[in-house]
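Here the structure is laid out as structure tokens; the discussion comes afterwards.
Omission of a single protein chain aside, the complex is shown with its protein chains in their original locations.
Labels A, B and C are assigned to the chains in the order they are written; within every chain, residues are numbered from 1.
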Amino acid sequence: MARVVVDVMLKPEILDPQGQAVQRALPRLGFEGIADVRQGKRFELEVEGPVDEAALARIHEMAETFLANTVIEDFTVRVDS
Amino acid sequence: MARVVVDVMLKPEILDPQGQAVQRALPRLGFEGIADVRQGKRFELEVEGPVDEAALARIHEMAETFLANTVIEDFTVRVDS
Amino acid sequence: MSLDTVKHADETPDVEQPWAELGLKQDEYERIRTILGRRPTGAELAMYSVMWSEHCSYKSSKVHLRQFGEKAPENDALLVGIGENAGVVDVGQGYAVTFKVESHNHPSYIEPYQGAATGVGGIVRDILAMGARPVAVMDPLRFGAADHPDTKRVLPGVVAGIGGYGNCLGLPNIGGEVVFDSCYQGNPLVNALCVGVMKHEDIHLAKASGAGNKVILYGARTGGDGIGGVSVLASETFDAAGDSASGTGKPTKRPAVQVGDPFQEKLLIECTLEIFREDLVDGIQDLGGAGLSCATSELASAGSGGMRVELDRVPLRDATLSPEEILMSESQERMCAIVEPGKVDRFLEICEKWDVIATVIGEVTDGERLEIFWHGEQIVDVPPRTVAHEGPVYERPYARPEWQDALQADDANKLARPGTAEELRAQVLKVISSPNQASKSWITDQYDRFVQGNTVLSQPEDSGMVRIDEDTNLGVAVATDGNGRYAKLDPYTGAQLALAESYRNVAATGARPLAISNCLNFGSPEDPAVMWQFAEATRGLADGCLALGTPVTGGNVSLYNQTGETAIHPTPVVAVLGVIDDVDRRTPMAFADEGHLLYLLGDTKEELGGSAWSQVIHDHLGGLPPAVDLDREKLLAEILIAASRDGMIDAAHDLSDGGLIQALVESCLRGGKGARIVVPDALDPFVLLFSESAGRAVVAVPRSEELRFTDMCGARGLPATRIGVVDGEELDIQGEFTIPLTELRAAHEATIPSLLV
Partner (left out) sequence: MTARVGVVTFPGTLDDRDTQRAVRIADLEAVPLWHRDKDLKQVDAVVLPGGFSYGDYLRAGAISRFSPVMESVIEQAKGGMPVLGICNGFQVLTETHLLPGAMLRNNHLHFICRDQKLRVENADTAWTADYEAGQEISVPLKNIDGRYVADERVLDELEAEGRVAFRYLDGNPNGSLRDIAGITNAAGNVVGLMPHPEHAVEPGIGTGRTDGLGFFTSILKKLVNAS
């Protein structure tokens, strides 16, 4: 079975309160030098059958209509190697 | 500025209801052939300065002590190319 | 594009400007040119366009809303009336309460979670800006058909957004409404209400006075979100959502959706309350629709003198934003305060304590202009009143629609009724399990109703109630109601029915109704039929408030709730605030004690127009809504309040949609006790159970109090009919049918979860 990963991140212009909270905490924990943090979602899909172009197209559609909310999020689809 | 990505996923033995909810919804939306879905977090860190071994080691520590709770989660750190 | 300064605008009168894309009409644009004596700069155009949008200027509704002031009843309790962020009411013991209901309809359709979440955030900041600690929220909601696939997208998102934001702020959600109707399919209504409490001396107003006082922007950084949100999302149809014009005509695509950060808002609340405690602000305004454009122009307009703002000092999340975009951004969780110079340091210190970013962005001047600079160059020079308070006002044409007569002639009282007891029983089960009448606990269990430790009553009780003083037990109660079906049949009566129901709900819990807020959700004001509905509803509401002696303290108008030519049902939502001297005296709705006698208060007539029964059994909407008798409502309320104060009743439940049967089912299930009902001779069982006559309530009276209670009703002239007793494990309508509580519960509680999984 092959694994396909869909990463979903808030669009860059959209406020990311979670990422901000993490970033602001870092210096207090002694971690300097991180200019920005964005937090998103990672989906690992176990795909039955071959991950051919058709399958990827379907997953792309799934990401677009369901996994991501494209009003505020971008996504990428890739086969895990 | 370089980007380092930290992926945090629930350990395989821990129930992931979010992933399950996604998986259960897929057939209803007309997407067949996905045997399993796991949902985790993806952090994108913008690192000031060079991402050398020392920097990666620090980020690894940050992930281990902070970004992930290793009681329930596994993580990976990688430089985004 | 280079910076469009005032000087540049002066020199280049003929530059083409994108006023139409920004939603301005030709004559409005000309008026701006006349006011300024030149063409506006890009920044000025941005400000005028958002502030003159329907959402901010109330240009279509203003002429009708005036009645709320003109017909306002004499009422000593009103401390701050319409025109401020929210009205303020005296509730005694030195306390003042502020409350307001507002809409976030269109954004919640586009992005249900964030739309609803930021709706809560916005109304909470309005309450905070008055000087009050927010103490509770409520959420009147309306969705499309329960079984429509899009409802499965919208409803869970809206509910999660309201819960996600409100729960994280620590505000108990004490009530609201959930209504399904296909008329809301493309236009769900997400209204949010917040209540806040303060001492009289803590009331704050949105005005900038005192030359030399500093203008401080504090809270979240300003980002590119929600730009054009006001004009595009809230005022016009939103086919183009997501790529609204950005003020400069630049091709950038800024998202019109705003993302909320409840954690930031919680800090903003605590920080602001600490600032109030130390008396550090002169004037304060929240940033909501139209962002800084609104806050600066409203503060300057309401105060004395002018204001000078250095816009480049605004802390940004995105360094590429243009000054126009900064002025229009609707980034959430921001406030603007006017602070005397000597208090600025302490103000900033408190902000630092709460990790809240605060920046002095300008000062009050002794001039008369609002002047805004960008890196030293002037980009705005306007009389603030012309932006904030003297926008266009339209007398839109209105006309009673042609179909209204036919609709009213289609009498619901003539619909086929159940022929047998068996059929009546089946219809009862069908009605109480229909989506509108079913239990909403699947939704309300996602809201924290206990936080703050002051919740006395919360959903599904008739009104929410919170204690506001631990030592004296003083409390306030709030209910919200609206019935679009009634209002469609007759908008004047429909608005009064919403008022009457909300008023009755407050009284049913033992609180004395004091004041109202409202949210008027309608279709396009450019349609004369919609405008007629609006005119009728506001007239009905204003007349009703005068009759009941409860002034309108504020509210909100949401227009353009329509898809193509089809408008939603006119949906005025009315919130009534009441006060109770001792919350221990509150009356709950649960039938909890066997043997208590059930009395039906008020008159039951054959009134089925717009009823739940006509909708569920016949999918019918026609005829006239129930008649309103506001004197009767007042009398009923007095009886309910007196009975609560003097301990004569143990439970009360108001009768509204679904009629008596609905009230009985809810009160039985809430208390886990059954009831035996004897149909009075004068009444047909079907009419008794399903009629929706207004001005009624059912109460449970301990036997020891029966005489005292009936004497009181008799003396005051309120019909009180003994209809049964709390008893057993089933609802027994004698001579008709019985239904075990377990069966009732299953029917009532299974519907909503099954629709949404």
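Here is the rule we use: a residue touches a chain if its C-beta (ideal position, glycine included) is under 8 Å from a C-beta of that chain, and two chains touch if they have at least 3 such contacts.
All values reported here derive from a predicted model rather than from experimental measurement.
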Contact with the hidden chain (one of C:Arg31, C:Arg125, C:Arg221 or C:Lys266) = C:Lys266
May I ask which residue of C:Gly92, C:Gly170 or C:Pro383 touches the chain that does not appear here?
-> C:Gly170
Which of C:Asp147, C:Asp405, C:Glu422 or C:Asp584 sits in contact with the chain that's absent?
-> C:Asp584
What is the set of subunit A residues that contact the non-displayed chain in the whole complex?
-> 17-18, 21-22, 25, 28-29, 39
Identify the residues of subunit B touching the omitted chain, counting contacts across the whole complex.
-> 10, 13-15, 17-18, 21, 66-67, 69, 71-72
Note that subunit C touches the chain not displayed via residues 160, 163-164, 167-170, 261-264, 266-267, 354-355, 444-456, 467, 470, 583-584, 586
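What we mean here is this: only the chains that are shown with their structure count from here on.
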Starting from the mean Cα coordinates of subunit B and subunit C, work out the distance between those two points in Å.
-> 40
Between subunit A and subunit B, tell me the centre distance in angstrom, where each centre is the average of that chain's C-alpha atoms.
-> 9
Taking each chain's centre as the mean of its CA atoms, how far is subunit A from subunit C in angstrom?
-> 36
Subunit B residues counted as touching two or more neighbouring chains = none
Complex contacts: residues of subunit B adjacent to subunit A = 1, 7-9, 19, 22, 25-26, 29, 31, 33-49, 55, 58, 62, 65-67
In the complex formed with subunit A, which residues of subunit C make contact?
-> 110-111, 114, 220, 223-225, 242, 254-255, 257-259, 261, 263-264, 317-318, 331-332, 355
Show which residues of subunit A lie in contact with subunit C when the two form their complex.
-> 10-11, 13-17, 20-21, 24, 69, 71-72
